[in-house]
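Removed from the display is one protein chain of the complex; every other protein chain stays in position.
== chain A ==
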Amino acid sequence: MTRTIQLTLDINGHSHELDVEPRVTLLDALREHLLLTGTKKGCDQGQCGACTCHVDGKRVLSCLTLAAQVEGRQITTIEGIAAENGDLHPVQAAFLEHDAFQCGYCTPGQIMSAVACIKEGHTGSDEEIREYMSGNLCRCGAYNSVVAAVREAAEAAR
């Protein structure tokens, strides 16, 4: 009963054609079909935030989004946030500066979430940063450094 559907996805400003089963999530489309493996699969059930991407500029979980649903939307992944010349996005630079990771597996999701958190303006205090970053779990427990990195990047963006 496997039927595939043809989709055109707009990812990081480039158009990609793919042929997938309807059940394929955006996360699996990115990783398995387009080899954009920066977006990580953690829990695959919407609890950890490792798969965070942006759809039309808003942070969402790609593990609970069907690839078919986001045809026609603008998708941004961790591969798409640095400058064309390779300069890191200020949030990426802040994560390096503050050593805001240990194993690094949650980091792409943390960074995508942080970029959106700053854009939303939810960085008024450390408490607010913690609340609005609570959808990104870090099993190494690098939270204090994540908060410091988000705070610094937010201040730099003001």
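Just so it is clear, a residue touches a chain if its C-beta (ideal position, glycine included) is under 8 Å from a C-beta of that chain, and two chains touch if they have at least 3 such contacts; residues count from 1.
Going forward, contacts and distances are computed from a predicted model.
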Record-based protein name (UniProt) of the chain missing from this complex, from "Xanthine dehydrogenase family protein subunit M", "Cytochrome c oxidase subunit 1", "Integral membrane protein" or "ABC transporter permease": "Xanthine dehydrogenase family protein subunit M"
Contacting the left-out chain in the complete assembly, out of A:91, A:117 or A:149: A:117
In chain A, positions touching the absent partner: 1-3, 5, 21-23, 25, 44-46, 49, 52, 58-61, 63-66, 68-69, 72, 113, 116-117, 120, 122, 130-136
